[in-house]
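Removed from the display is one protein chain of the complex; every other protein chain stays in position.
Think of it as A, B, C and D in the order they're written, each chain with its own count starting at 1.
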Amino acid sequence: MWQYIVRRLLQLIPTLIGISIIVFTLSVLVPGDYIDSKTNPNLTAERAAQLRELYGLDKPPIERYVTWTKNMLTGNMGDSMQHRMPVTKVLNTYVWNSFYLSIIALFIYWIIAIIVGVFSAMRQYSVFDRVVTILVFAGMSLPSFFIALLLIKLFAVDVPLLPIGGMTTAGMNASGGEYYMDVIKHMILPVAVIVMLSAGSLTRYIRTSMLEVIRQDYIRTARAKGMKERVVIFKHALRNAMLPAITLLGFELPSLFGGFIIMEKIFIWPGAGKVYYDSIQVRDYPLLLGFTMVLALLTLLGNLIADVLYGVADPRIRLK
Amino acid sequence: MAKDLLQFRNLKTQFHTESGVVKAVNDVSFSIREGETVGVVGESGCGKSVTAMSLMRLVEAPHGKIVGGEIFFEGRDLLKLKNHEMRLIRGNDIAMIFQEPMSSLNPVLTIGEQIIEPLMEHLLLPRKEARAKAIELVKLVGIPRAEQIVDSYPHELSGGMRQRIMIAIALSCNPKLLVADEPTTALDVTIQAQILDLMRDIKEKFKTSIMLITHDLGVVAEMADYVVVMYAGKVIEEASVFELFKNPKHPYTKGLMKAKPVINQRQERLYSIPGQVPNPIELGDNCYFSDRCESCMDICKEKQPPLRTQENGHKIACWLYEEGQGQ
Amino acid sequence: ACSSKEAASTPAPSSATTPTPAAATATPAPAAPVRPEIKSDGLIPAWDNSKNPQQAKNRKDSAIIGMTAPDGIFNPFYSETAYDNYVVNLIFDSMLTVNKDATYSPALAAEMPKISDDKLVYTFKLKPDLKFSNGDPITADDFAFALTILHDKSYDGPSDISLNHIKGGDAYREGTATSVEGIKVIDPLTVEITTTEIGATTMSDLGGYPIAPKSVYGKDYKQGNLDYMKDLNHTPIGSGPYTLAKYTPGQEVVFAPNATHYGGAPKTPNIIYKVTTDETQMQMLQTGETDMNMISVSMDNVNALIDQGFMDVNIFPTNGYGYIAFNHKKAKFQDKKVRQALAYGLDRKQIVEAVYGPFADVINIPQSKLSWAYTEDGIEKYEFNLDKAKQLLDEAGWVVGKDGIREKNGEKFEINFVATSPNVVNDAIIPVATANYKELGIKFVPEQMDFTAVGQKRKEGKFDMLFMAWGLTPDPDPTNIFSSKGSQNEIGYSNPKADELMKAALKEVEIDKRKPVYKELYQVLNDDLPYIFMYQRRDMWPVNSRLQGFDMSPYKNFTYSLAQVQVQ
Amino acid sequence: MRIAFRRLAKNKLAMGALIFIVLMFLICFLGPLFLQYDINSISVANKNKAPNAAHWVGTDSLGRDVLLRLMLAGRVSLTVGLAVTAISVFIGTVLGAISGFYRGIVDTLIMRLADIISSIPSLPLLIIFGVLLSDFKVEPTHRLFYVMGMLGFISWPGLARLIRSQILTMREQEYMVATEALGLKDSRKIFKHLIPNTIPTVIVSATLGVAGAILAESGLSFLGLGVVPPTPTWGNMIGAATNWIDFSTRPWLWVPPGLCILAIAIAINFLGDGLRDALDPKLKR
């Protein structure tokens, strides 16, 4: 197993190089650069050339790639053009906000999805199952902004219980407990939306694998041992049914930090999603590339962790 | 005579399949007394396992279903119990050893965990004690390196080891009734002997009744007090073990006795009953064995013989022994 | 001039106007509130203050202004987006300040600068005893410093001071001089600036550069290296009415009053810029989470705001216009008749009305109706007229072919229309133009792309027609856009007559002398049609009626009067 | 296989769903022929009308008939939803199965490829793709097909990993040892023995994918991929509801497309459930 992990970690290197080449190439191919994206028509050709030189955008792509990777290796992701500060600092400013939101939502929707998925499998084709199915697909079929606006209308405008958006009350100066309460209040709606959107598909996956598992002979054995139905379901069946879900858990790692573009925009949550999106819009390559590489690394690690966990959780698997 | 612990009364279990209804258990009645070992033998596919499964109420829903009859256990009809009441009986009062040990063990839980569970559930042992007991049980069924085995997974064990684990689980709570569906098929004779001894000990110590399903007539002879012979979903003969082995009456039973190879009595060719079991979907009103019976009569092709008690408490379902029909 | 290339759907927030000042509407509340009529221009006053939500009423001494998130570059030399500029405007002052009608008056300057007779030398004089918020005095050195570093080789901010042609500027940039020759500090309050070329906008440009304490911004300065500047982005120090109290990225900017401000301490001590987005800015106004916000104008939005009852709704023309550009490098568009035909043949009124209702006007020249340079004299209106369009096309030699498509020299008349997306105007142009041009016998083939990609297509000339919008500046000069060598003239438009007129207009400094030149220029452009000019729309600033005292116009955004605003 | 179809045919819900999907297609492709409105005709006077006799589902902000747009949108959305899902499910299943089956170097290569694809931000990729299509002068009406391929291509890694993980477990089962003992070819082992056991997951992934693909398409139109206005899609019709006023006062603009997506997603789900049950030997109803 150690050997496997070490080998996988070594594989990260070529994979990351591959990704870096591809994303860099993409950034070269994407039409326009930061200067082009500027909304300043006063820009003369000379001035534009001066700026490109200052940003190093006039150099040939290969040279830029080499400098960029060299800097990356030393942990220097360069300066964001749009934010005029080091990319690491920009990320540090926004990524954690996304993380808090995601991690809480993640926690909630995994629990919900597991419980609901299990019950709709247990009562397959019951009314409960049908209703859940329809709700799941309603969540999938409606764009995320839609649910967000609906909740805002219900709980922030018609009955002003919760704030419409933001992470803290404007101009608030509190700290400590009061501050956290305020943040939590602002979190409720976005978390609710993320949960509604994400729990659905997970529920379906868990339901399906539960359906497969509960008909296995060893479930019969567990029943024959007189175990409580709860134990039969949540220990014997769920353990096996969760195996595929581990893979899904691996995907969550990058999304924990990547943010949710639309959610963050609607709820004015100062997260990384919107910053990332903007970086594409204005062709802020250092930020775009830096963030992409961070996410790529997280994706790779997430998958690696999922694979390792999978091998641990399912003793039958032999990873090679 | 001890009183009946378990009674099957006209049990009927059916499976709905694509091509029709399989009457796997078709009107089966017999009983098991306290402290008694009842051997169930019969043609492969005749419904032995399904009978046992029906007793545990574990017939696979939705296409398998108990469609009729009663199963009385200590005076209560198991088929009428609520689910949670049934649960308390399973594993505790009635324990079962399944025929297929591989698929019957949970692949992602360690052996130990699977043995510990019922101990904690029914005997309310704390985990540590339960584990100690589990190791003890594993040793009891003759598996070496018990300490390691409890931490390993089912797929790492040999067929016989898995089977013994199933036995250990079944024995763990000292059930009143042990349903053993071919418990020793994968065991070599020395271990088999050991296991059989173990079962006998338990039977003596706790007055456990055993329903022993097996093909090995030797095992039946050694273990059973009473034998039930099934064929195509029906009981065709039952008697005490001595009576049955001394004096098998039903032509099928006779055939079985003849077919068994015996050590040091090697023949060039083994006897086997000619013909095939009838299709359980298209069962008619005839005696199901009539096609293969050497002494088939006209009535056999028209009417089913009832199960009737003859002398020595020997019950047979065969027209040969019906008054006015026999030779 | 400097205008800004804007995606037509995003309002250009740097300009605004209120013909009737909001303060003037503070009439005593009538007994039974009456819902006012919709106006397409001007102020629709609040009519039922009782609806004002408690949340807003609870804020006694502060105002919350909603806007798009700033990037956090609160450095007067580098701030670039409108939203960063909203912040910078409150913290920094410059020599001159803009008036509602696009003229200028002194701010830090004691008086309007003196201009030499040859129109090349400008003398700026500071008010005496001015202080920055950190207590340092404001001196001529600070002004000279500001102008100097804009010349630095490593300066990569948005300003382009080279356009002002200050003497010795190029030498400084190249490093052959250690100071800019044309910037001379005469005494602690006076600076004399010498330029090498006459420029109509030089005075307003020079007077508009913000002034920051050299003691802070120039402490680590070495010629050719401005790297240290980025560390100052979050700690601005200036002389404006407010200072920065707290900045939470993506959330809010909190300001504190600056008692040392030359105009005295602001009347509303606490200002908060709260980040909002399109989807929820209306709701936030409604619940009182914000007091004002720019909302895109439409019948729906105006109605909804009036319904709220407690909003003073300011509507005024946007300082900018939308247009459909031709690719003049393509042969078919070099013929003026074709361009005119395409203008006549497009039902602009329908498009504009569909998108903006009464809140936009079809225009025919590239200038705001509020500008002093605007004219309707001798301007063709290009009213929708398919027959005229057909006739012009026939004259141009484009005849209808067998398949109903016009052709000339074997070339089919097909228009590749590149549209930015998402964009509400394009959503209307495409169906209308497809239908209209089909009538003319022209195949209209639209495609959509993200904004920067369209910009790239435009640059590379890979399009036939495209829709975009320009923002305008107080000064009407359009040289960049329409002169043959204009930096933003990527579409290849060229008209020697127009070039000449633009040059002439810049050689004059007085408005009266420039006005007739622009009139002629607009007549030429109106006839020649470098673009199909589409519309000038409105901006809308709803303000919670708690806040009184705003004085906005398309040229003077809300930041300039914020210090005078009072909470009722 | 034939048995499976027979079983499927017996499942009323699944058949109902199938008929519904076919009907949807028919209505979307034939329906517009029966309406007298034209997609390009906009009418300011008629804008934002609630449902009425002339416009059964009302009109939009440009005065266009919503019903007509709904049907035209359905043509695109249905095709896109189904095609993209089919492509990504196909690639995902096959690659996932191969990867899990062979492990070792093949697994490494495929999974690293999956990693790379899931790491590359799709937005720039799609922007470039849009520009390329434009530069190569691909007919705007044909671009959709390329886009479907592209979307399908970038969305397979998730399913592939899921399938792979299941195959990893399955390949250790005794019945796979049995196929080895029988000397079956690898392709047969994969396609006949392993993939059928992953059918439930594949079906879930496919049913979830359809709605996702329909919505994803709306994002693509903005990048110059996908359809060009005035052709609508359900995704960008429902996108109109981002506007607060439309959202709160004009439900006819977004309820119908929303319902269409929902209905198609649920129908496909029922069909998928039916298919899964039909293919499941242990379940007979």
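Things worth noting here:
As a working rule, contacts are C-beta pairs under 8 Å (C-beta built on N, C-alpha and C of every residue); 3 or more make two chains touch, one makes a residue touch a chain.
In this text, contacts and distances are computed from a predicted model.
In the listed set "Arginine N-succinyltransferase", "C-deglycosylation enzyme beta subunit", "Dipeptide ABC transporter ATP-binding protein" or "Dihydroxyacetone kinase", the entry agreeing with the UniProt name of the missing subunit chain is "Dipeptide ABC transporter ATP-binding protein". Within the complete assembly, B:Gln192 is the residue of B:Asn26, B:Ser172 or B:Gln192 that touches the hidden chain.
Contact between chain B and the absent chain runs through residues 15, 17-19, 22, 41-46, 48-50, 60, 99-103, 142-145, 148, 151-152, 156-161, 163-164, 182, 185-194, 196, 215-222, 224, 241-242, 245-246, 255-257, 259-264, 266-267, 269-273, 276-277, 279, 281. Chain D meets the missing chain through residues 3, 173-175, 177-185, 188, 192-193, 196-197, 199, 279-282.
Criterion: only the chains that are shown with their structure count from here on.
Averaging Cα atoms per chain gives one point for each, and the point farthest from that of chain A is the centre of B.
If you average the CA atoms of chain C and of chain D, the two centres end up 44 Å from each other. Chain centres here are Cα averages; for chain A and chain D they lie 22 Å apart.
Within chain D, residues 127, 131, 172, 242, 244, 282-283 each touch two or more of the remaining chains. Counting only residues that touch two or more partner chains, chain C has 279-280, 283, 450, 453, 456-457.
On the side of chain A, the complex with chain C involves touching residues 30-32, 36-48, 50-51, 54-55, 79, 82-85, 93-94, 97, 145, 148-149, 152-153, 156-157, 160, 163-168, 170-171, 265-271, 274-275, 281-283. Within the complex formed with chain C, the chain D residues making contact are 38-42, 44, 47, 61-64, 127, 130-131, 134-135, 140, 221-224, 228-230, 242-246, 249.
Interface of chain A with chain D (complex): residues 11, 14-15, 18-19, 22-23, 26-27, 29-31, 133-134, 137-138, 140-143, 145-146, 149, 153, 200-201, 204-205, 208-209, 211-212, 215, 243-244, 246-248, 250-251, 254, 276-277, 280, 288, 292, 295-296, 299-300, 303, 306, 310, 314, 316-320.
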